[in-house]
Each structure stands twice: as structure tokens, then as C-alpha cells.
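With one protein chain withheld, the remaining protein chains of the complex are depicted in position.
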Amino acid sequence: MKISIQINEGPYQHQASDTAYQFAKAAIAKGHEIFRVFFYHDGVDNASRFTVPPQDDRHIVNNWADLGIKNADGNEVELVVCVAAALRRGMLDASEAGKNGIDSNNIHPAFRISGLGQLIEAGIQSDRLVVFGD
Amino acid sequence: MSTKKFMYLNRKAPYGTVYALESLEVVLIAAAFEQDVSLVFIDDGVYQIVDGQNTDGIGMKNFSKAYHALGDYDINQLYVSAESLTERGLSVDDLMPLVYEDEDDDWAEKPSIKVVSNVEISKIMSEQDVCLSF
Partner (left out) sequence: MLHTINKSSFERNSLQSCLNTIDDTSVILLIEDGVICAANNANSSMLAELATQGRVFALQGDIDARGISSKVADNIKLVDYAGFVDLVVEHGTTVSWV
């Protein structure tokens, strides 16, 4: 079955991203396809490549990044960050940084910034869409 | 593209958190996908569409006016929990007079807001393909 995920909260502050990750891993292990993970609201903070957790803690950003290549059928798990939510929270990829005259960018390369239409499309294309939030 | 029934579940008041604003942003984008869209306002979510919001004193944008645009995008199924209104000392008269023009009825202006019981919300919910919560 084709499943997509929406994550509304950032890492570490809230369990939403952890639960979603465990759910996604379990779904892939059972042979389902995670079509897309859409990061919205503070969930966009899950995509920061500047994340440096203590060594004995899980690395939520890298966990998601690693999952990005792990669908059983070899298809990539799309990790999509909402552009509007990201920009207002200071999350930028190189392209958005350039457009906005900012000299740095912080989106991990496993994630890509795109529009809210990607969330709707995930709902249309997938058999299930599960929301994780506060 | 296939048509699915999308429900947007709104349970939080505006301004205290960003969920109401960013939910509305999704709904406005969703309109372009020509899906069957319903909005449910329950619990403190009913405060999102209360009339007479004035944000002058808090330095935030008053986005309530944008709900008036929903009718123009053919989003005209706004279900409000009667029980949630009553619990909060509100009635339909306290809500914004949101309307749409019915193309099947000579573009007559009709109310988009339907105050319904929780039992009716239960029925509407069970008909949905996708539920997005914010």
C-alpha cells in the first residue's frame, strides 16, 4: 500500500517526528511504500543540516535522510519541506537563499523544498495519509 | 486526476498558535486541485471563524478576512460543531457570514457555514478519503 505522512512538529521538542519515523520504518519493513513525507508547520525544522544532537542521542535529521533511500522497491522516500512554512522559520535551501539575498542555507540535501500542493498531491496519490503533530 | 474527499479538521483557536493560519493556507492551495473539500470546525477551532476579529493590539496579521475568499474557490462545505459553539457561549450569529454563489441555482448567494451536531460530523467524517489535521 502507498502511504504518505504529514509531520507538524519539529524534532526533539515533540515526539511527533520520532513516532512518524518509527511508523515509516515499520511500514517499509512490511513491504509498504512511503510515497512522501511532508514537513509542515514547525515540522520543517526536521530538515536542518545544522542539527547537532549529543552523541548518545538519536539523530532525527539523519534518520530521516537515511530513510529517504530505503523503500523496499528501491523507490526513494520523498522528504518534502513546505516552502512557505520553511521560509518564515529561517529554513532555506541554496535556491531560496539566493532568491532572498541570504548568504547561507541549511536544508539537508536529502530533503527538498516545495509547495503545499505536494501535500494535497500526496493525499490524492496515496492510499493513506497519516498526520503526526502536537 | 481522480477526485477524493478531503476533510480539514480545525480544532485550535487562531493567533495563539500558527495552526489555524497555516491550515487556511493549505485549504486555499487545495482549491486548485479540484477535490471535494470539507472544513470541520470543532472545539476551539470554532474561534477561527468568529466575526469581528481585530488584531491591531497584538501586532499580528488579521487573516480572518481570507475565509471570505473560500466561496470564490468553490470551498463551501464548512461544518461547525453545534456542541462546540454552545459550550463556548457562541451561536451562528457570532460567526462570519461566509457565502458562496451556487452555479446550479442561478448563482444565488448561499451560506457556506452549516452548524451541525457531532453525530452529523461523525457521518461526514466517515465519508472522507483523507483527513488533514492541524
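The chains carry the letters A and B, assigned in the order they are written, with residues numbered from 1 in each.
Keep in mind that, in the parts below, contacts are C-beta pairs under 8 Å (C-beta built on N, C-alpha and C of every residue); 3 or more make two chains touch, one makes a residue touch a chain.
These figures come from a predicted structure and were not determined experimentally.
The omitted chain makes contact with subunit A at the following residues, 1, 3, 8, 15-16, 19, 22-23, 25-27, 29-30, 32, 128-134. Those residues of subunit B that touch the chain absent from the view are 9, 11, 42-43, 83, 118-119, 121-123, 125-126, 128-131, 133-134.
Following the convention adopted for this analysis, only the chains that are shown with their structure count from here on.
Touching subunit A in their complex are the following residues of subunit B: 1-2, 4, 6, 18-19, 22, 25-26, 29-30, 32-33, 35, 129-134. Those residues of subunit A lying in contact with subunit B across their complex are 6, 8, 40-41, 84-85, 115-117, 119-121, 123-124, 129, 131, 133.
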